[in-house]
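All protein chains but one are shown at their positions in the complex.
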Amino acid sequence: MDFSARQIADFLHGEVIGNEEVRVSSLSKIEEGKPGTLTFLANAKYTNHIYTTQASIVLVNRDFSPEQTINATLIKVDNAYNSLAMLLNLVEQAKPKKKGISSLSFISPGSTIGENAYIGEFAFIGENCVIGKNAKIYPQVYIGDNVTLKDNVTLYPGSKIYEGCIIGNNCTFHAGSVVGSDGFGFAPSADGYSKIPQIGIVTIEDNVEIGANTTIDRATMGSTYIRKGVKLDNLIQVAHNVEIGEHTVMAAQVGIAGSTKIGEWCMVGGQVGFAGHIHVAAHSNIGAQAGVSADVKSASSLLGAPAIDFKDFARSNVVYKKLPELYKTVSMLQKEIEALKSSITK
Amino acid sequence: MDFSARQIADFLHGEVIGNEEVRVSSLSKIEEGKPGTLTFLANAKYTNHIYTTQASIVLVNRDFSPEQTINATLIKVDNAYNSLAMLLNLVEQAKPKKKGISSLSFISPGSTIGENAYIGEFAFIGENCVIGKNAKIYPQVYIGDNVTLKDNVTLYPGSKIYEGCIIGNNCTFHAGSVVGSDGFGFAPSADGYSKIPQIGIVTIEDNVEIGANTTIDRATMGSTYIRKGVKLDNLIQVAHNVEIGEHTVMAAQVGIAGSTKIGEWCMVGGQVGFAGHIHVAAHSNIGAQAGVSADVKSASSLLGAPAIDFKDFARSNVVYKKLPELYKTVSMLQKEIEALKSSITK
Partner (left out) sequence: MDFSARQIADFLHGEVIGNEEVRVSSLSKIEEGKPGTLTFLANAKYTNHIYTTQASIVLVNRDFSPEQTINATLIKVDNAYNSLAMLLNLVEQAKPKKKGISSLSFISPGSTIGENAYIGEFAFIGENCVIGKNAKIYPQVYIGDNVTLKDNVTLYPGSKIYEGCIIGNNCTFHAGSVVGSDGFGFAPSADGYSKIPQIGIVTIEDNVEIGANTTIDRATMGSTYIRKGVKLDNLIQVAHNVEIGEHTVMAAQVGIAGSTKIGEWCMVGGQVGFAGHIHVAAHSNIGAQAGVSADVKSASSLLGAPAIDFKDFARSNVVYKKLPELYKTVSMLQKEIEALKSSITK
């Protein structure tokens, strides 16, 4: 890319403050900005960097008014982060795309591959699969028997889909992700645990993104469901028969135990754990490292382990830090009361 | 499968309540039951679904007595969950089995492969390995040099066994699991950390199942041990020189630091962490997200971080939620005592 501030402002319907002719050829973070790059300011925490950044252009929100001189040319837009995303998409789309079916991949007989697919080296596709249009199947991907991939699915290197699973349109799976491994089901006896076969599948709806090395287990019976628009970060565990509602997003290392249902439009922080067989209602917000062991009402905001309302958690946590002092105060009060009692008795 | 209630009851030594001739062709969960499917009721939490399920047959425990009319045919058995497991096994066994050694796999010279093995495409087997009977080695599996697999071992796609490790009979490894990676051993100096070579191995005994993307490090010297019958869920970390005792089961994302020994028949919840060099005695029960930093006595039940007896944890946690109120009460008492003291002094 090589564009002037004027050209970029026109593309973004923005307003130029400063030199319209300055040109940029790449993007940068505001604290690392170099001449010839464009950066952005969307998070107020980074405001001080705008006065020192070496970047040539900074995207800012329309309501931004500088408190000091700024060397960079500014482009004011309605939403600096969304405008940045538009530019990032331009850069992304300009990258060369992988094409063709490698002669070093293996496609089992009886599977059909949609038009315009890329299938990389050492990728394996099992029997009776239906692979939709524009699939991007990177090297070393595994797709078991009877898998359906709808259109525009990207599977990064070494991602694995076990047999029978169903993947919607426009889904992306990062390296090492696993879909359809056996649920953790064992029946105890005096001699040890015997395996409960897991004969269900995983169904992933449209527009889902699954992070690197995340694991999603198949159902014992029926299906584990990842509803449309869900975004899961890396190293997340989704157990058998879980259902994650539409447009719910989860940060890395979350764990969800079996048969739990998470509603739509929830936001879940990193390392949160959910017990099995519970129901988390829609629009809930679960803070990082929380432990959710019971049903959660709609639009709750929880923190802590066991998780409670985040305001209650904050209040209890303030006192937690003062516990040694509180303990001493109580001991002292105890002594004073004893003293009072004996002074009164006398 | 296509069976009548009568045929299934005979197979399970159960008793039919209702239409003996109704037929089913698949299994379902009770809340998703459809006509033509068989379901089960084992967890009392799901009892209300039995009155509305559309499933044609429901397996129930012998002591179940309905409180309303049920449309489905019931089959009463000694243990509904175990009976379900028997039916799931029937379905599982009817699935076609993978066979043969792919010409696209690579087997190093000097390794021997037992009878009836399946070795999938792009699987790699190193030098001097001994692979037992009925091995199922899926595509893209890696087996390093000098590995021993006893009989009936299943390695799902992309699972990896580093050199020298020993795997018992009837073990299963899910996709992306890693056995025998280097333990995390480094010696500090003023210039940085130098690696301590990890020259030991991992020994996995019979009837072990290892979840997707779980990692088990090789010993510095000697062996990391996973004893017979252990079941580990997904994304678990087992550090060098750890020993997990027979028939212990662990839910996803547990982490065990180096040289810790876990006894037999323990149950460990998700996301639990164990410090290094400790000993957790047999039959212990460690609740989800606990942090175990010291030795644990036999048959303990622990919760919390640092982990304490689960009843103590529950009691402290009740008060934790009331801390702001407790703090206020103590402040008020302090004032009242001051008032009392001055009233007495006057």
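Think of it as A and B in the order they're written, each chain with its own count starting at 1.
Keep in mind that, in the parts below, a contact is a pair of C-beta atoms (placed from the backbone, for glycine too) under 8 Å apart; a residue touches a chain by one contact, two chains touch by 3 or more.
Fair warning: this is a prediction, and the values are worked out from it, not measured in the lab.
Contact with the undisplayed chain is limited, among B:N116, B:Q237, B:N285 or B:S301, to B:Q237. The hidden chain makes contact, of the residues B:T172, B:Q271, B:S284 or B:S300, with B:Q271.
Here one chain is not drawn; of A:L41, A:I199, A:A219 or A:L235, the residue touching it is A:L235.
The chain not shown here is touched by just one of A:I131, A:I161 or A:A212, and that residue is A:A212.
Listed by residue number, the positions of chain A touching the unshown chain are 27-29, 32, 39, 43, 45, 81-82, 84-85, 88-89, 91-92, 102, 104, 120-122, 138-140, 156-158, 172, 174-176, 207, 209, 211-213, 228-229, 231, 233-235, 246-247, 249, 251-253, 270-271, 288-289, 305, 317, 320-321, 323-324, 326-327, 330, 333-334, 337, 340-341, 344. Remark: the residues of chain B touching the chain excluded from display are 106, 122, 124, 140, 142, 144, 158, 160, 162, 176, 178, 181-182, 184, 186-187, 192-199, 213, 215, 217, 219-222, 235, 237, 239, 241, 253, 255, 257, 271, 273, 275, 277, 291, 293, 305-306, 308, 312, 315-316, 318-320, 322, 326, 329-330, 333, 336-337, 340, 343-344.
Everything below uses one rule, namely that only the chains that are shown with their structure count from here on.
Centre-to-centre separation of chain A and chain B, using mean CA positions: 25 Å.
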